[in-house]
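Input: one structure, supplied below.
The complex appears here without one of its protein chains, the remainder shown in place.
Note that the chains take the letters A, B, C, D and E in the order they are written out, and that residue 1 is the start of every chain.
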Amino acid sequence: MDILQLIQSNLLTPIILFFLFGIIAARIKSDLKIPEAISEFLPIYLLAAIGLHGGIEMRNTGFENMLIPMLVAIALSLLFTLNHYQILRRLGKFNIFDSYALASTYGAVGAVTFSVGLSFLKNQGVTSEGYLAAILAILEPVAFIMAIFLTNMAVSKQIRQKKQSFTKDDTSDIEIGIQETKTKLSQVLHESVTGKAIVILLGSIVIGYIIGEEGFGSIKIVFDEMFTGAIVIFMIEMGIIAGQRLDDIKKVGVFLTAFAVIMPTFNGVIGVLVATAMGLSLGGSVMFGLLLASASFIAAPAVLRHAIPQANPSLYITSALGITFPYNIIVLLPIMFAISSIVHNG
Amino acid sequence: MDILQLIQSNLLTPIILFFLFGIIAARIKSDLKIPEAISEFLPIYLLAAIGLHGGIEMRNTGFENMLIPMLVAIALSLLFTLNHYQILRRLGKFNIFDSYALASTYGAVGAVTFSVGLSFLKNQGVTSEGYLAAILAILEPVAFIMAIFLTNMAVSKQIRQKKQSFTKDDTSDIEIGIQETKTKLSQVLHESVTGKAIVILLGSIVIGYIIGEEGFGSIKIVFDEMFTGAIVIFMIEMGIIAGQRLDDIKKVGVFLTAFAVIMPTFNGVIGVLVATAMGLSLGGSVMFGLLLASASFIAAPAVLRHAIPQANPSLYITSALGITFPYNIIVLLPIMFAISSIVHNG
Amino acid sequence: MDILQLIQSNLLTPIILFFLFGIIAARIKSDLKIPEAISEFLPIYLLAAIGLHGGIEMRNTGFENMLIPMLVAIALSLLFTLNHYQILRRLGKFNIFDSYALASTYGAVGAVTFSVGLSFLKNQGVTSEGYLAAILAILEPVAFIMAIFLTNMAVSKQIRQKKQSFTKDDTSDIEIGIQETKTKLSQVLHESVTGKAIVILLGSIVIGYIIGEEGFGSIKIVFDEMFTGAIVIFMIEMGIIAGQRLDDIKKVGVFLTAFAVIMPTFNGVIGVLVATAMGLSLGGSVMFGLLLASASFIAAPAVLRHAIPQANPSLYITSALGITFPYNIIVLLPIMFAISSIVHNG
Amino acid sequence: MKLYTIKLLTITCEILAQKNIIEILKKHEITGYTTYEVDGNGARGLRGHGLKTEKNVKVEVIMREEKLQDVVEEISRTLFANFAVVLYVSDVGVVRTEKF
Amino acid sequence: MKLYTIKLLTITCEILAQKNIIEILKKHEITGYTTYEVDGNGARGLRGHGLKTEKNVKVEVIMREEKLQDVVEEISRTLFANFAVVLYVSDVGVVRTEKF
Partner (left out) sequence: MKLYTIKLLTITCEILAQKNIIEILKKHEITGYTTYEVDGNGARGLRGHGLKTEKNVKVEVIMREEKLQDVVEEISRTLFANFAVVLYVSDVGVVRTEKF
């Protein structure tokens, strides 16, 4: 099992090559771009395809064995988010808002990364547990919700401290402040759960489960056979966006750059090992690791911009999309595959 | 032949399930939506695919036998439109403008409904006559044109009555009014006939007829094999739009809600029986019934907003899209299929 | 080898029929149109597909033999551009700006025409050399760069002449003028070379070369099997745009209309013969001829509007898109095919 | 560079009324205008979601004061009752008055 | 046809702040507005490229002067610090003041 060889064979797939191509196109300032309507549609399509596939698999294999992996995934995601926060706040000296925003960005999951992972496995002729798509859907909001909850707690505490020091008659104002914070939390919760990614993913899982292999026949060409081709097109745009962000990496700083590479590696490897210990298959363990390694860059800004508006969005978007995403799909994915192969065959 | 079982087996297809999913997504206020460019393109694609398929079929089977079904369809469409008008005006107490607008919305046909019908038959392993696509194209404007003509007649009459009661020297004004009305009619006629739905449908039928099965080979994957997958994607958006309209159903009132369910049932069942009597196949009779049962919700606003601007568009859009369309594809389609099966095997 | 029959069999393909259909739709003022996002995306897709295919072919057959055809193509393109200029300026009495703009529009190549040519050959069961896609990419900017260079030379000369006749102290102004012209040239060069068409084409060729037949497997359905269907959809829009331009042809004048038909024929036939002499295959010679015959109508306005803003864009767009493009794909393509067949079998 | 004061008429309306607006402009021999699709909310509810026919469009016309009265009057008379329309007028300065 | 002077408030902001703006309007009982997506450049850099969340939106509100002060004040207070926002006010003439 030669990791370098695996990285190389992973590099030379259409998905990675078109991603790199997109980066180059952006760097040479080409006017190439995938029209917005297409690049907005593709994630919806990819999630529908993932969901249908996951649902059909779950019907075939049952989802009895799903509960434990899901709870473990949620627990790890929460744990990792707290861990990220400590590292960012203590070591990185980021302010409280940026720390929580970044912590949850890396605690959350990336649906695009997941798609690439599935294609990678397909290419290696390896399958994975269908219920992982459901875990993807459930993990999406978990880290955000916790980070937002903790941020609000911190802000309320600050306000309450101010209140005690002043003890003026502006009490009602502060009450309203806390009230507002609470409303916001429930709003953000609603927004996260009804966000398009989760909705289309869960919906497709349910539909896949209902229709099964047979009902899937008439739409298989669109939702299965075209999957990799569609990712390739999406990767061009992802590459372009990542390429445009490369300049911003300097602004992100050395600490966050290191964080954006080391943290996913740590989370991902633990994920692979834990999944193996829980009895997931070789491919399933890779995907489980990838879930934990991946950072969110499509859902993150949409949620965090409202929930923690004080945080600087270019920090979390740039590091997740410009550093972690390329690193994950090019380097870490084959590494996790190698590790999973060793622990599954050893 | 168990209708309930058929409804159930129809409900559990990807098309219906994704439609219901779209409704749910809209109801929980998810931000999921299919980008406009995609949802504008899909009807064009669907009509091209329907047309090509119809044209190829017509080449295979000849269109000698097409004339009678077409004339009967036109006659029924006109008859039904008049019937709708009487019911809406007399029983429903709608004003003259709303009555004509609604009458023609239900007298016209729905191309999306037709697409779903074709997929339904495919799923049941049943074929239908290719020339029905041509009837779809020709029926599109028929009901509108009559309704607009009758509305203009009614308006002219009102103006002329005013003229007789006043006999002032504003005669020229009235003449101009009538003149304007006539210009408008020819304009609306041109608009209806050059509307994109009819144009792409007729064009594709002709092209399908010319190229035949053989010439179709190189584009079969796009225009045939991807058909159901494309409908599924379109159904998500249709579901979302229908879901957003559900609140408006209250405004539509009980009478129109009942009308939107009973009228299509009546028209559709008559359609199936008449088609069977004319010798159409089991599947062809279902599609013939569906043509008459369906209401127009894409073409209707585009045509009626100019032709009968006094009518309230939310009445005809909401009832056609929010009530009749779901009812037709979920409930009525399997009912008509059951009836057609009985009368064809009996 | 019956040319008329070939034209006819070429006319009755979906590609040509949908193009004609688009023209008709525009002429009857139908509101049919392919949404912008789709018609912007399709050329990117087509070029990616052409590039991948070309790259894979080059890997299979090597590109040792590519150098000579490429140099010959560049030489012919430059020669033809100069020739066009003389004809337009001397015989056509066009001003210097319009002459250079038109000369380079016809000296450059048309990627859409190339796509149609590939489909035409596929239909005839004939293959062509993969490296022609690379020649397409390299030819794209050649004619523009020369025309822009010559235009700038001409403008500088005029300015210098003025300078000598005045010999005032506005020398520095003129220096700045020349300086500006030079900056502009390098800017235009950069723009041409980083233009999306060239970038996606070259990128896809390289990726195709790297992944080879094997790596292509997973995306073959999207980037190969759907190719003709995608062109068909694009042809509808091309037809609509060409149809909308038909009125402008009168403004273009008899001379340019004749030029737009005769010149491509001349260039194309020479291309076929030269290619045959260089040992290209039957299909390769047709494509080589088509490269030289085709005029640019997507890249041309984007480049020339900045490079030669004094030229009237409706001249070069209308003649290239409204006259030459239809002529090339309907009439000239089969003629060149017939000639190539004769010289290859004779 | 002197700027001359002229009127800018802006009309926000449902997309299906755009044709009517353009026709009114043409009738008054106004051939210069700019249009773009917008979303909106107003007395006729949220617009811009769902079907294409439920979008809004903005039409902007730079024009001389002389014609303004008639155009505004005709739009008000023929469209206000049946269509979702909002219009407003503002003063702008232009370089080339002869264009309008 | 008399025109009545009224205020037009135009807000250009990052698309994710649109919701906040609409809420502020709603809070002040303003339900009429027009929105459309735009690109832009400003203190927070080039916007409109890349992810959908990095687009800008323009919100235009025709409103009476009475409410203007409060709305502008609330937008300034709650959004200027954390979001990319630019706003400006102009005078326009309308036919039907009762609509606003």
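Keep this in mind: a contact is a pair of C-beta atoms (placed from the backbone, for glycine too) under 8 Å apart; a residue touches a chain by one contact, two chains touch by 3 or more.
Values in this document were obtained by computation on a predicted structure and should not be read as measured data.
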{"item": "Neighbouring displayed chains - absent chain, whole complex", "value": "C, D, E"}
{"item": "Missing-partner contacts on chain E, residue numbers", "value": "10, 12, 36-43, 48, 56, 58, 69, 72-73, 76, 80, 86-91"}
{"item": "Absent chain, residues of chain D that touch it", "value": "1, 3, 6, 8, 31-36, 62, 90-96, 99"}
{"item": "Missing-partner contacts on chain C, residue numbers", "value": "33, 36, 40, 240-241, 244-245, 297-298, 301-302, 305-306, 309-310, 317, 321"}
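Keep in mind that, in the parts below, only the chains that are shown with their structure count from here on.
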{"item": "Between chain A and chain E, the fewest steps along chains that touch one another", "value": "1"}
{"item": "Winner on C-beta contact pairs when B-C is weighed against D-E", "value": "B-C"}
{"item": "Averaged-CA centre spacing for the pair chain E and chain C, given as whole angstrom", "value": "46"}
{"item": "Multi-chain contact sites of chain C, meaning residues that touch two or more partners", "value": "35-38, 221"}
{"item": "Touching two or more other chains - residue numbers and ranges from chain E", "value": "none"}
{"item": "Pairs of chains, among all present, that meet the touch criterion", "value": "A-B, A-C, A-E, B-C, B-D, D-E"}
